[in-house]
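What you see is the complex with one protein chain gone and the rest in place.
What follows is chain A.
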Amino acid sequence: MFDNLDFDVIRRSLPYLFLDGMSFTLMLTGLSALGGLVFGTLIALMRLSGYKLLGRVAGLYVDFMRSLPLVLVIFWFYFLVPYIGQWLTGAARPIRVGAFTSSLVTFIMFEAAYFSEIMRAGIQSISKGQPAAASALGLTYSQSMRYIVLPQAFRNMLPVLLTQTIVLFQDTSLVYVLSIPDFLGAASKVAQRDGRLVEMYLFAAAVYFVISCVASYGVRRLQARIAIVR
């Protein structure tokens, strides 16, 4: 059945697949992870702040995001962001938002929910004596978080955060519902155009597999290197 396969189609489309598709995928992954980390930290701090209302709001947000399929969130966001933008700015028409911006905002918000739970566990893993010692030295709450708790928590959770980022890397392929040419979207386009579905999807799978595997191996190496000796 493999007689009529034409793997040369891959070679011919390599520049398009990687320069356009993969660079988009990596950019979306990187920016989403970064934004998710910032907002995830904020949400985690809200949940741990001891202010009931803040904690409740953050908790609801996390539960909400984690209860929806990602692909639906991407879809809804694409349609809703223009109207939210209109409402926020008071413009006469819905704000035009590019597919990239829309998907980036979606991933940041979605990942923030997952990252915040990882951060929360990481922060809670630091024994209470550490912030107590920091307070006893006169450090304020924010100084104690910044210099004592978060740096330690971060080392503890970095492997989990990176593993979640690898999952995110695979999840970005869901932007195909917005017809964005990410790596999978690009492969899909070539596949449809040239009628080479089997070749292109096999190749796409292999690429995702190799990148994720190498990254996972890297995370394990890193984990061994950065662990704090206690």
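Please note the rule applied: a residue touches a chain if its C-beta (ideal position, glycine included) is under 8 Å from a C-beta of that chain, and two chains touch if they have at least 3 such contacts; residues count from 1.
The rule is short, and it goes like this: contacts and distances are computed from a predicted model.
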Name per UniProt, for the chain absent here [options: "Nitrogenase molybdenum-iron protein beta chain", "Cytochrome c-type biogenesis protein CcmE", "Na+/H+ antiporter subunit C" or "Arginine transporter ATP-binding subunit"]
"Arginine transporter ATP-binding subunit"
From the list A:69, A:90 or A:138, pick the residue that touches the absent chain.
A:138
Which one touches the absent chain: A:28, A:43 or A:148?
A:148
Among A:101, A:130 or A:173, choose the residue that contacts the chain missing from this document, as touch is defined above.
A:130
Interface with the unshown chain - residue positions in chain A
129-130, 132-140, 143, 147-148, 151-152, 155, 228-230
